[in-house]
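A single protein chain has been omitted from the complex, and every remaining protein chain is retained in its original position.
Letters A, B and C mark the chains as written, and numbering starts fresh at 1 in each.
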C-alpha cells in the first residue's frame, strides 16, 4: 500500500520541487500539501507553478494535525523556515510521525555551531531531538537514516562540499594545518522565492558576487561532517547568474604527494555503496549544467604536478540533490525502498 | 598634435574594444586598423561590430610597414596571437615604433615560465626584448612603463589576481607555506571570438566549469609579479555564463593575525599613486557587474574572526582593465598624459 | 514484449533528448544508438552528454541495416539532416521498418512548399512517400498517425504556431484578408549543436534578433496545416538568449467580434480529444519557462476591447514537444499506447 505523506511549505522553490517528485513517486500517494500560516488554503500549487499543470488541480490544505491523521499521513516533510521547523518537528514526532526537515533546525550536533541560528531555548525536548536527529546525507549515513525518526536534510552548499571533501578527510589525506578552501557558487533559487533587491533580475544578471564570507550558516555542517576545525576551513559562497545549480571548487593541500590512482581509489571506495555521487574519469571535471535537473552530485579532481595540491570540483542541483531530491532519497532509505525510486 | 597609432587585430573582441577606445581618445588620431593575414582588407570594423556604426566607416587596411610610416604611426598595438606578436614586435621596435602588445609574448622574464608558450627559439633578439619589455600594469610599474619601448599588456586573469595579491605579498603578510588559492571566474569573451563547442551558447548558458586547472598560462605572470613560488599558488579559472567580466576570489592565510585597519592601510598605500584600482569600504565586497564597462579593478577584502585568514575579491572588465582599457592606460603613461585620458 | 527501436542522430541536441526519453520509456527496450557517417562508433552518448551518466554506458553503434534486423528493430527514428532523411526513410520503409523522421524531409504535401529544401529528384519513390507520410501532430492527426508507416515529426516553430492557430482557422474565425502575424522566439538549441559565429555565447547573450524573415523553412508547414494562403501569413522567427523553448505570439484579426467564451469554446473543443495542449484560464497567458522541460504546448489568448483582434500565445520546449517528445508521442499513438507514456 502506498505511503501517505504530507508537505508543509510546498509553495517555496524547494517545497514545490518536492511536491513534484512525490507526485511522480510510485510508492507514495499524492502528497497532502499543507498551507503555511498566511497562505490562503484556496491557493493551488498548479496555479503558483504552471509547470505542474496537467497533473490535475493541486490545492493547498489548511495545516492541521487532525487532517493529517485522517489522511493516514506517516511521514511529514517540513520545507519551512528553520524557526518553524524547530517548533513543529518535535510535535510531529510526539504524534508518531516520522519527519524529514529541509531546514537547518536539526542538522547540527555542536551547540556552538547551532548558535548561528539563535533558536529560543527549548530545553530537554530540543536536546533530545538534537541528539536523535540524523544528518540526512545517505552516501555517508545510510544506516542511521534507515532507522531514523527525524532526518535533517543537509544544506545545499554543505552537500556539495561534504561529498567532495569527506572521503579525503576520512582517508587522512588533508594537510589540515594549511587549511581547506571551499569556493562555492550557487544559482539564485538558492536565495529563496521572496523577492528582494538582491534577487532582482537586473542585479543578478551578468553579475557574480561573494557573500556571507566567513559567516555562512552551512559552515557548521561542513565542519561537523568533515571533522575540520573552525580555522581550518574557509567557505566562500557566491551568487551565480543562473536559476539553479551549485558548483563547489575545493582546494586542498595534501599531507603527502599523491597520485591520481590513490585519490581515485579513495573516492571510489567512499561511494561504492550506492547513492547519487557520479565520479568523473581522471582528466575530466564536472560541469554544473550536467547535474542540474538530476539528483546526482558529480565529483572530479585534479592534482598539481607536485602531487601536493588537489582541486576537487563538485556539482549538483541545489533544489534536487541539494534539497528536495535528497529528501526523497532519504525517504527511500527510511522505508527500505530502492534508493533511487522516483529519482531517475 | 595628436598621436598616430595603429592596431593590428582589431577584429577580435579585445582589438575591437581597443579601436573603440582609441576612436574616442582626445589625444590620438583615428587609429589605422590593420588587417591580419586572411582577413579581407575590404572588411569594415563597423560592419563586423554594428555597435560602432555612427562613427563613419571603419575600413581595415592591409598590413604594411610602409603604410604605417606614411601615416606617421608612432605606436603599434598588437592584439594578435602570441606567436605573431613574438615575431612582429621586434621588427616594429627595430623600425622605431613603440609597441603595446596585448598577447602573452613578452610578459614573462623567467624562461621556465615562458616555456608554456613554446615559442620557436629567437636567440639574442628575443632575449634582448624579453629583458627590455616592461610588464604593463601601471599600478605597479608606472615609472618603467613611462620610458618603455615595448610594453607587455598583462593577461586579464593575471591583472585581477595581481592587483588583489601584490600589496599583501609586498607587505609580507602572506603565509606562503600555507599557499594562496586564487579562484577566478571569467565571462565568455575571455575565450575569444572564434566559435567552438566550448563557447556555443547552449554549452555556456546556465553553466559553470573549471578549466586549465594547474595549467593556465597566466600562472607565470602571477608568480613573477607576486614573488610566490610555483607550489605556493593554486590558480583555478572558471568559465562564467556571462559575456564580460572577471571576479577573482583570493584566499590567503596570513603570517600573523591582522586587523581590517592594518590590511586596509596596506591596500591604500599600494594604490595611493593613482591608477584604476577602487578599494571597497570595509564590510563591503565588489560585485562583478559594477566594474564591467569601466576600466576599474574593484578590490575588497574580509577577515576571519581569528584574523588569520583573508579573502580578497577583485573584479574587472576582461576587455577593458583586462585588455584594451589597460593598453590605453599604458599608452597614456608612455606619453605622459593623464592616466585616465579617454578612459572615464 | 517491449518494442525494439533505433535512433540515428542521437549526438545532436534533439537526438540526445530522444535517446534520454526512450531510455526511460516503459514499453521500449534501450534504443539502438546508430552512429552517423563521420562519427566514431566508439563514442559514447553518456560521455558526449554527461547528464546521461548514471544510466550505464551508452555506446554508439555503426549504422547497418543488418545490425538493426539482428536486434529486431521495428521502428527507426531519424534525427538526421533533411537530405539524409529523404534518402534513408524510403529504404527503411522498404525493409519493413516504421519511421518517425524528425527532419523537414517528409512534412510537406505541396511541391511548391517543398522546393525550399531543394531535394534532388527522387521520382515515383519520393512521390509515393510524400503522399503516404503523415504529419505527426497528434492533436490534429491522431487517427492517421496510428496507422502510419512514415510519420513526419513537425518543426518546432511550426508546432507552436499551428497548435495556436489551427483551431481558429478551422472554426473560420480568422479574417484572412487582414493577414495573420506569427512572431516567434526560440532558444538557441533550435539552431543546432554545431558551433557557429551566430551561436557563440557572446553573440547570443543579452541579445535578440530576427532572422529568416519571409523565408523560414517552417512556413510551408504552417500554411498547409492552417489552410492560410502564402500572402496571408507573416512568420517572423527570432533568436532568444536562452538555451531552450519557443514562444509564439499569434496576432489575428477576427472575421467578426468575438467573446472570450466563444473563443475558449473553440480551443477546448479542438483539444478535447487528449494530447499535450494545456489551455490557460481566461485572463492569463502562458510563460515560456513553464513548458520547458515538459512535453506540453501551453496556449492562451487575449481579445481587444472591440473583440475584433485576438492575440494568442503558445509556448513549448523546442526539444520536447517541438522535437523528441513529440516523436515519442507519435510512437505512442502508432503503437496504440497511452499517448503520454514515458512523457510525464
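By our rule, contacts are C-beta pairs under 8 Å (C-beta built on N, C-alpha and C of every residue); 3 or more make two chains touch, one makes a residue touch a chain.
Everything quoted here is computed from the prediction, not taken from an experiment.
**Student:** Please work out which displayed chains the absent chain touches and list them by label.
**Tutor:** Taken over the complete structure, the missing chain's partners among displayed chains are A, B, C.
**Student:** With the full complex in mind, choose from A:92, A:174 or A:188 the residue touching the hidden chain.
**Tutor:** A:188
**Student:** Which residue among C:30, C:67 or C:179 touches the omitted chain?
**Tutor:** C:179
**Student:** Which residue from A:243, A:293 or A:340 sits in contact with the chain not drawn here?
**Tutor:** A:243
**Student:** In the complete complex, the non-displayed chain touches which residues of chain B?
**Tutor:** Within chain B, the residues that touch the unshown chain are 24, 49-51, 53-55, 206, 276, 278, 280, 286-287, 289-291, 293-294, 296, 298, 344.
**Student:** For chain A, which residues touch the unseen chain?
**Tutor:** Counting over the whole complex, chain A touches the hidden chain at residues 13, 188-189, 193, 195-197, 199-206, 241-243.
**Student:** If the hidden chain were put back, which residues of chain C would touch it?
**Tutor:** Interface with the chain not displayed, on the chain C side: 177-179, 181, 183, 185, 205-211, 213-214, 231, 234, 236, 238, 240-245, 247, 249, 251, 253, 285-289, 292, 302-306, 308-309, 311, 313.
Note that only the chains that are shown with their structure count from here on.
**Student:** Distance-wise, how many Å sit between the C-alpha centres of chain B and chain C, to the nearest whole number?
**Tutor:** Those two chain centres are 46 Å apart.
**Student:** Taking each chain's centre as the mean position of its Cα atoms, how many Å separate chain A from chain B?
**Tutor:** Those two chain centres are 40 Å apart.
**Student:** Which integer distance in Å separates the CA centroid of chain A from that of chain C?
**Tutor:** Their C-alpha centroids are separated by 37 Å.
**Student:** Could you check chain B for residues that touch two or more other chains and list them?
**Tutor:** In chain B, the residues touching two or more other chains are 205-206, 241-243.
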